[in-house]
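Removed from the display is one protein chain of the complex; every other protein chain stays in position.
The block that comes next holds subunit A.
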């Protein structure tokens, strides 16, 4: 029954090997779509992280903008100039630099809002699912109320309330934070419902009963026993929702309630470019839009792969 043949793995090297050898990584190595998406996201993340060194211009710094370089077309079209590979906009802003800096803002807001909404959702779901009764009813009806209004409307409302409360000088600086809060307060319900259902399943399992018999405190049962077993589902949803969050941020910025023109996210760039689309300077809107599409596509493909890879029924 018991064997001493396979000693338990220990040490960093063995752990790394175990990780490399795991089902998840195997599945990753055998999915070209996942590798492609991950590579694309890695490039976007890398360029936006080191944008200050890689890009010819900081588009947020007015001293680096030259009006005589305004409205230049991309480099392969006659009239294009180095170093403005994708051309410039009305104010002489390099489109490529603006895209990379804009992606940084979009990704930071997306990741932060997903992290915040997941944290809220997981905590609410764990409490509602494990404690049940009146608390469950209360929390879930709040969730229903949030879900019954279109997400963007709620986000616009929250965003407007926060902006109204702040002095004018701070509005632009606080814009990313307001966006993160607005997006999180509208998207935690998905996590809460899912985690609640998973928690109710786990809470009925016998390992939880075993802990209850020896009177392990409720908080410890929830955090140590149940949370590790329901978190996988939340992480998959988080990956899938990252695309949605980036898109929602772009929509808000496009509508003018998100990031201001001085710190453009991809959505802001598309809004600005949209005004010039019919005057012939199509590159101002097309390239940010392409970048947004690529990011969302890559995130969604990666999320799809992760969902399938972690679903034991599909193995």
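Simple rule for what comes next: contacts are C-beta pairs under 8 Å (C-beta built on N, C-alpha and C of every residue); 3 or more make two chains touch, one makes a residue touch a chain; residues count from 1.
We adopt the following convention: contacts and distances are computed from a predicted model.
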| item | value |
| --- | --- |
| Chain excluded from display, named as in UniProt, from "Pimeloyl-CoA dehydrogenase large subunit", "FeS assembly protein SufD", "2-oxoacid:ferredoxin oxidoreductase subunit beta" or "ABC transporter ATP-binding protein" | "ABC transporter ATP-binding protein" |
| Residue of A:209, A:223, A:262 or A:297 in touch with the missing chain, whole complex considered | A:209 |
| Residues belonging to subunit A that touch the chain removed from view | 1-4, 6-8, 10, 205-207, 209-216, 225, 228-229 |
